[in-house]
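The complex is shown incomplete by one protein chain, all other protein chains being positioned as in the whole.
Here is chain A:
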Amino acid sequence: MSQIFEYLIAAALVLGGIFGLVGSFGLVKLNDPMSRLHAPTKATTLGVGGVLIASMIHAIASEGHLSWHELLITLFLFLTAPITANFIAKAHIHRHETPQSLPPAGEDGLWATHDVPASPEAAPTAPLARD
């Protein structure tokens, strides 16, 4: 494998590693749950992306053909990252936000997570203890 390819692969891996680290550091440093959600959903995209680019360059340089798996992984990542973030955000709204603590939802009245039909059997919803 030529020297240039090795440098390119190394650079992509280091870049990916840095972004992965920044994403994880954001989890520790940011101070409220919703802000913490930002670091892993975004900084990690380029973190994983760097590793995938390195893998593609490696396939071209050492095996001489283009590998398509990396594109698929990127696609699946782009599909799943927003859904995961949305689930975590909804769980947060459900447990720690009230309709008063969020901005008003215009003529719709409530945000979907708070729009729960009242059922007579359900126990009165006491706010869950913060863990």
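Worth pointing out:
Note that in this section a contact is a pair of C-beta atoms (placed from the backbone, for glycine too) under 8 Å apart; a residue touches a chain by one contact, two chains touch by 3 or more; residues count from 1.
Going forward, contacts and distances are computed from a predicted model.
One chain of this complex is left out of the view, and of "Biotin carboxyl carrier protein of acetyl-CoA carboxylase", "Recombination protein RecR", "Na+/H+ antiporter subunit E" or "NADH-quinone oxidoreductase subunit E", the protein name its UniProt record gives is "Na+/H+ antiporter subunit E". Only one of the listed residues, A:I4, A:I60 or A:L102, touches the absent chain: A:L102. The chain not shown here touches chain A at positions 19, 22-23, 25-26, 29-32, 34-35, 37-39, 41-43, 45-46, 67-69, 71-72, 78-79, 81-83, 85-86, 89-90, 92-93, 102-113, 115.
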